[in-house]
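Below, a portion of the complex is reproduced, with chain positions unchanged.
For reference, chains read A, B, C and D in written order, and residue numbers begin at 1 within each chain.
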Amino acid sequence: MQSENPTSHAGGRTLPDGEALLSVRNLKKVYRTDAGDIEAVRNLTFDLGRGELVCLVGPSGSGKTTLLKCIAGLLASTEGEVRLDGQVITGPPKKMAVVFQEYGRSLFPWLRVAENVELPLKNAGVPKNERKVLVEQALEAVGLAHVPKSYPWQLSGGMQQRVAIARAVAYQPEVLLMDEPFAAVDAQTRADLEDLIRSVWKKLGVTVLFVTHDIDESIYLGERVIILSSSPTVVQEDIVIDLPAERDQLETRSLPRFTELRHHVYAEIQKAKQGHRPEEAITMVAK
Amino acid sequence: MKTLKSIGYLLGLPLILLAWWWIATSGAANFFVPTPAQLAETFVETWMGERLVTDVLPSVIRLVVGVLAAIVLGIGLGLAVGLNRTMRALTEPVFEFFRALPPPVLVPVLMLLVGINDGMKIAVIISGCIWPVLLNTIEGVRSIDPVQNETSRSYGISGFNRIRYQVLPSATPTIMAGVRQCLSIGLILMVISEMFASSSGLGFTIVQFQRSFAVPEMWSGIVVLGLIGVALSFIFQWCERRVLRWYHGLKEVENAV
Amino acid sequence: LTGCGGGSLSGQAAAETGASGSAGLTKVVVGVLPIAPSVAVKYGVDKGIFKKHGLDVEFTTSSAGAAMLPAVSTGDLNFAVGNPLSVLTAVDKGLDMKIVTGYSNSKAEGDDINGVVVRADSGINTFADLAGKTTTVNALKTQGDLTIKESAAIDGADPAALKFSEMPFPDMEAQLERKNVDAIWAPEPFLSKALANKDNKLVGYPNQKAIPGLPTMVSFTSGKFAQEKPEVVADFKAAMTETLAAAEADQAGAKAMLPDFMKMDATVAKNLKMETWDGAVPATQLDALGQLAAKLAFLSKAPDVAGLTIK
Amino acid sequence: MTQIAEEQVVGGHKAATTRPRQTPKAVLGLIGVLVFLGAWELLPVLGIVNAKYLPPASEVLAALALDLGLTAFWVAVGDTMTAWAIGLAIAVVLALVLGLLIGMSPFLRRFTNSTIEFLRPIPSVALIPLAVLLFGMKIESSLLLIIYACFWQVLIQVLYGVADVDNVAMQTARSYGFSHWQRVRDVVFPTMLPYLMTGIRLAASVALILAITAELLIGSPGLGNEITLAQSGGAIAGMYALILATGFLGVLINVVTRVVEKRVLSWHPSVRGEATP
């Protein structure tokens, strides 16, 4: 099936120098624990162009979160490097927002919902009235306009997750990293949020890297999907999603091409889980 | 009804203990243990007059100044040390060294360095009651949820803002445990500080009573200490409830063990 | 740190390993203060004087009268050697105490064993000049402030105008030098040490001035013990009197025990001026002390010293 | 000591592998101590205090070195540490048991609040007559003072620790039918452990302080008694040497508690990964 699809290739796609906003090069991450070393990520290389919306899928435990944290400058890589705008990332860059997989723990329990969303803006020095508007809009967009005064622990799981999303959206970042941000919300809300992300992406021209487990979601949302192999992780495949730019929950999902892509990704992940590793990646490891 | 209940909680156990004491002392009189009646009488006689202004008040002022300074210093130092691993390694043995020094041997050195004045007494109070605040702040900062730290870092919340909006609130429950310890230790050190180069003060008076075998008076002084302790603690708990409203809400949500 | 953990047993045998197990001896526990004159008790033990009187003495050092008097009253200590004013105060408050023997007295004439020291340039020349000034004593409402007040009164000042504050003896000289206090009341060896400094000078000897030959310590027991074990008390009285006489006669021998007894430097110990050890109860001085203490309101009333003393 | 430093990364990840190797912890600690001793050495030199009253560090260290060769010194240390260990152990166990009992019952928490707050600020020193009355001038008196002072330190920490139990963790335990005791053992106790460790660290030094103060005031044998003797004998350097020894004991105790902590709290954020790089 892979060969049938001209827009996909094993290994991450790289761009010529200067064109990439974010480049990941030979990234390797080994966690050192008392029980021995855990190689979470073996070798990752790919580029993200400015304003791209890329989805990242891969088996559980394949190192998606690890990769995201390396890109966010929260985790030092063992080998290789991540560059943003040509600069090697050593700490969290400015104007980057992250939605963490552990949404519950990422919200500050001592701040109310609106305050949680507001804090990064306040810290960035956004004037008060502007902040107010941004916070209200963001909460409205995720469907939480009615609970600004609640504490995070008074909310349901899905609501907490939406607060984290609202915080990221309100921050108006240039790069948005999201780690399974819709895992805890229902199907309908999820669809709404997918459309929200696409509209934010279009409106603000933000570069998005989006981790998800939902294959349909990755195809519906992304302009490109990167599939990670199972641990020790390399890029299994990098597919361009050649669906129309205007997407609609019902229409797009019923396109034959959508189904085709979906099957392709599904098959790839299954391969990944069974331990298949792309040739290219293996040679990369060797060199 | 609600106030009645809280009064019951407030006085229940003390009354039981009082009754027990009363029964225990109703038999043979012991020179060193007065009866409740004796104590009550002495208490009024001893403390309800001029002593309140000349001895108790200055002591309490020194205590409050010392404790507040210790809290501020403890939290400030604790943040600096807790957030910085190198600082921690550098300072820990020295802190531990000072922590182990008994105040009675520290006081003479302080008298040499500071002189004999209120400053010295306050320094003694600080030197003793800073430790629980400092240690708890360090531990509180160290045990912050890593996801919270990552959140702050990724949103570029750093420096003062990070301390103000993330580190401090997150460590507050732990810090509060230290502050609570600090209050009673401060009171104890107030007494110790007045054992040196003093001629007035609550602690001085108690020690004086003890030395001159004015036993009921001494116990009444201890009761004064206890009452000040209770008062300070209630003020503290009131503040704590306000500061940690989110925390108690978070923990008490239907969380009967 | 653990380098010498194995510990070369170079230290002398511990002071307190009393001759235990000797048959027929009555065991008594004696509390003493950790000050130089207490060494006489050790002298008596080491020379076997107590044993001769049928007593197996174990002594403990305790720096606080606060602990010593309750311990005597519960029988935890059978006897104690301490400041007579403390005993009178305790009795005044209703504690049942009996004086057994005299112990040490200050010198009635010549250089006394404690004195008031001021800075040479302080302009304080007599006790009367202490009015309005702060003098440190080791503990308030004890013999120090009592005798100084009386001395000032004798010199014509109002005793109420004197101010006192508490401080351990070893810290006093430093505070005097820093001018944190105006005068200090120091016993030997601190007195000699302070006077060795040219910047300090002596104001006078308050004991000598107020009550010449004032007893600095007496030995005492509880009324209960005196009643229940009169023969032990009698033995103790005899042994103590003999001990003190022997120690007084053999000053050098007694002082030689000081470095071991309380870490005192050997040369300091050798040159130490010591109180007069004497087992006779100084009834006149004690009476005077009682009167004076009552006059200055240290006691509620003058005590009946004779009634307190074991014959 | 160096061995502990080598193993600084027990669990969790190392914050930065790309950065140059950090100076070992023990070396840094040593530097801290040296800076402190240096400052002390300078105090008399700069004329801030007279060397007669506060001898320079070098002199005191020399006196300490001398002490270290004496059996009597080690006997005194032994006496002090015995009282310290017994007192601390009893206080910790007592406070732990009572703290768990009180902390887990909202009723008891409220019912005992005023009494605890009344008793806590009573200085151990003021209890000396009572202690002597109850136990005489034996080790039990010192123990009473040590236990009384340490007990509250640990108790308060335990109370706060018990209150910190995570809801979801507790609900998990309840839903799996854990008995009361099992919940205490498997959920409450581990949660409280970091608080308890801080409490023990606080109490350990308070116990040392009180062991010495009790010896100082009651006169039971030990370092405190030696300090009094040195003090009244006018041996200033000797006295500071003993004080220095006390401080070093404190440092030693802390090293031990840190090692214990590293073992029992290896799972906790405070130990497993350094919160901030």
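Criterion: a contact is a pair of C-beta atoms (placed from the backbone, for glycine too) under 8 Å apart; a residue touches a chain by one contact, two chains touch by 3 or more.
Model, not experiment: these values are computed from the prediction.
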item	value
Assembly formula (labels as shown, counts from the whole structure file)	A x2, B x1, C x1, D x1
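The definition used in the following text is that only the chains that are shown with their structure count from here on.
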item	value
Chains touching both chain A and chain D, listed by label	B
Chain occupying the most central position, where position means C-alpha average	D
Chain A-chain C separation of Cα centroids, rounded to whole Å	83
Distance from the mean Cα position of chain D to that of chain B, given in whole angstrom	17
Residues of chain D touching at least two other chains	49, 53, 128-129, 133, 216, 239, 248
In chain C, residues with contacts to at least two other chains	66, 70, 168, 170-171, 174
Interfacial residue positions of chain C with respect to chain B in the complex	65-66, 69-70, 73, 86, 89-90, 92-95, 136, 139-142, 163-168, 170-171, 174-175, 178, 180-181
Residues of chain B that touch chain C when the two form their complex	31-32, 108, 111-112, 115-116, 195-199, 204, 208, 210-215
Residues on chain D engaged by chain C in the complex (per definition of touch)	49-50, 52-53, 68-75, 128-129, 132-133, 136-138, 141, 216-221, 225-226, 228-236, 238-239, 248, 252
